[in-house]
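One protein chain is absent from this view; the other protein chains keep their places.
So that you can tell them apart, the chains are marked A and B in the order they are listed, and the count of residues begins at 1 in each.
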Amino acid sequence: MAINIGQLTKRENLFQNISRHYILYLMVLPGLVFFVCIRLIPVAGSIIAWQEYSIFRGIFHSKWVGWKNFQELFAYYDFYRIFGNTLTIGLYRIIFGFPVPIILALLMNEVSHERFKKAIQSSLYLPYFLSWVVVAQLFYSILHPSSGIVNIFLQKTIGIEPIFFLAKDKLFQPIVTATFIWKYSGYYSIVYLAALASIDPQLYEAATIDGANRLQQLWAVTIPSLLPIMVIMLLLSIGRFLEIGFDQIYNLMNPLVLSTGDIFDTYVYRVGLQEGRYSLTTAVSLFKAVIGLILISCGNALAKKLTGEGFFK
Amino acid sequence: MRRARAERRIKGGGTAISGLLIYLMLILIALAMVLPFIHELAKSFSYPSEVDAGRVSLWPRKPTLGNYYYYYRKHFVPLSRSFGITIYITGFGTLWSIYMTTLMAYPLSRSRKEFKFGPVAMGIAIFSIIMFPPIIPYFLAIRSYGLMDTLWSIIITHTIVPFHLILLVAFFRQLPEDLFDSCRIDGGSDWRILFQIVLPLSKAVLATVAIFTAIILWNIFLHPLLFINNPKKFPLQIFLRSIFQGGADPEVLLQRDPFDNTESIKSALVILTTIPIVLVYPLLQKHFIKGMMLGALKE
Partner (left out) sequence: MCKGRAWKLLGVNLLLLTIITGSTFAVGKQEAVAPETEVYKFLNTWGMWDLSRGRIPIEEQPQSPYWQYVAKKFGAAPLTISWEWEGAKGYVSGLRRMLAAGDIPETLLPYEIKLTSELIEEGIAIPLDDLLKKYGQDTYSQLTEAEWDSVRAQSPDGKIYYIPLVQFEGRIPSSLIRKDWLDRVGMGIPQTRDELVMMYRAFKKNDANGNGDPNDEIPVSGREGMRWCDDLFMMHGVSMYEGHPQWRWHPDKKQLISEQVSDEMRESIEFLRSLYKEKLIDEVFVIQSAGDWTSKIKANRIGHYLHLPWVIDTFSDFMSDFPDAKWVYMPLPKVPGKPRQKTMFQRVGFPAFMITKQAKHPEKIMEWYNWSQTAEGYLYQTLGIPCVDWIKEGGQIKVLNKKVPFYKYISTPSKYVPEAIRLTPLGEMKIKIIDEAKKNIYYGPDNLGMSSTVYEGYEDFMPENAKLYREWCSKMVVSELDMSAWDEYVKKWYASGGEVITKRASEWYKKMKGIK
């Protein structure tokens, strides 16, 4: 009954649609309220970036200052450093973090011993479940200048003086990248493992018959089959470029590594929330969002070129 | 099983050495994952002065349970309280989120004919994935809703995780339409379709989304940092952070307490908070593997 009527009345306006399928609209209501109140209204609240916002006056009574906050932002000597750090750390993550899950999956795929595989997998996935609070403390502990195992090991084997890893700003970005890889690689390798498992074994048969060894098979069969999913994952990570930042950096950072560790999110938290410079840091967040949007559109365009599809149909 | 092994051997075609190398590399990698925990274990069972002197690497020195007992002595109430709060947030919050997300996903998965608002709602959801609100206006908005210093501030802000919404929508879309149609013919409303047909078929995907959500809520950090001031409402991660940072100053007792603010008690806390996860996650492994695959393939 419903189907036939639907075919007859092709152009049904919203009102009629609502009255006919009111249940659907009812269902979507709580979610919509959520999105509007929690996700959209705060974005609209970014307008305080053009104000000199005071918590005592609120949005409607704070002074309007035009582009002053943005000017101050670009004139700030630390701005370029924060920008640079954010970009660098994001880039390191992609360059070094992207291949690792693939390599892991490839290695694991070569293993036929189920028990061994399961044991390795368990150890790989565990860090994903832990919070950065715990992971940061874990790394702080192993890198501690006097009690950390890394320094103990270095002392015993090479006999050098203990290194205060966490206080060295030049090491901070590599440490951030390493901890990121440590935490997430196992988890992301699942995707590749699944893809590997779905490769037609006949392709391998054919390759073996042609006399290909392991490495050649890798090159000829495995990698090409993985290419589409690799591209997707790469584009995803580009899209997420500016995202997962705060928890990790905040928990790993200390005053000594501010120069290389401070990123947009930690800066906004510190200067915005702790020091009360609300308008200025909102301008910073907006700038970050604009950069993020640019990156995503680039990623989307790339995706369209490479796979014929974008994220958004 | 045998057939799989045979298949793999055909696939292999490599030398025994390369096989061994692969095993070795994997073992090394697994070690890299596990070593930090072994170190923490060792420290947690060692006496503080041994730890500070750098004598503890993989095995405890001057073994003691004091580091763990320390939490019972001095931080029992705040620790168990924050634990309880996190369990509550994770349990209730996940249920809440699943319910709301499912409720919204169903209409969004319907065709444009049925649900005209669909594309707009999807647009909002996708916009939310790309654009997380700037922290300061987000903070100001949530506080203006009167959610400051409440556990609702965490739960409500995670009512729907946009990514999970998309997952569910994609899944619901590919459910067979004829099941829905036959239910409608029987006079069933959308409620009935949702609860009687869609949900039972979606158990796997819902379990996965539940796990993803639970992980987010268990480890939640930024939200309580922003919104919760009252130490009595600190969820687990905030409490952990306060101990790791060494800032929490327990009440001054007149006797010397050799365990206060030492590295060894911090290690004990790491182990304490990792244990529940180690116990629970093997059970979840199956589901979230499925979920990851679903997620990636859907993209």
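Quick notes on this structure:
The rule we apply is simple: contacts are C-beta pairs under 8 Å (C-beta built on N, C-alpha and C of every residue); 3 or more make two chains touch, one makes a residue touch a chain.
The structure presented is a predicted model; accordingly, all values stated were derived computationally and were not measured.
Among the chains on display, the ones the left-out chain touches in the entire complex are A, B. Contact with the chain that does not appear here is found for just one residue of B:Lys113, B:Arg143 or B:Arg173, B:Arg143. For the options B:Val56, B:Met104 or B:Leu194, the residue in contact with the chain missing from this view is B:Leu194.
The chain that is not drawn here is touched, among residues A:Gly66, A:Gly159, A:Gly211 or A:Pro255, by A:Pro255. Taking the complete complex into account, residues 49, 52-53, 88, 92, 95-96, 99, 103, 139-140, 143, 146, 148-152, 155, 182-183, 186-189, 191-192, 194-196, 226, 229-233, 242, 245-249, 251-258, 260-262 of subunit B touch the chain not shown. Listed here are the subunit A residues that touch the chain not shown: 23, 30, 54-57, 72, 77-78, 145-146, 164, 166-169, 254-256, 258-259, 273-277.
The definition used in the following text is that only the chains that are shown with their structure count from here on.
Chain geometry summary: the mean Cα position of subunit A and that of subunit B are 15 Å apart. Chain contact summary for the complex, subunit B toward subunit A: residues 1, 4-5, 7-15, 18-19, 22-23, 25-27, 29-30, 32-37, 39-40, 43, 51-54, 56-58, 100-101, 103-104, 106-108, 110, 113-117, 121, 124-128, 130-142, 145, 156-157, 159-160, 162, 165, 181, 184-185, 189-191, 194, 215, 218-219, 221-222, 225-226, 237, 240-241, 244, 263, 266-267, 269-270, 273-274, 277-278, 281-282, 285, 289, 292-293, 295-297, 299.
Partner subunit B is touched in their complex by these residues of subunit A: 1-3, 6, 12, 14, 17-18, 21, 23-25, 27-28, 30-32, 34-35, 37-48, 55, 59, 104, 107-108, 110-112, 114, 116, 119-134, 136-142, 144, 146-149, 151-153, 155, 162, 182, 186-187, 190-191, 194-195, 201, 204-205, 207-208, 212-215, 217, 229, 232-233, 236, 239, 243, 246-247, 251, 265, 268-269, 272-273, 278, 281-282, 285-286, 288-289, 292-293, 296, 311-312.
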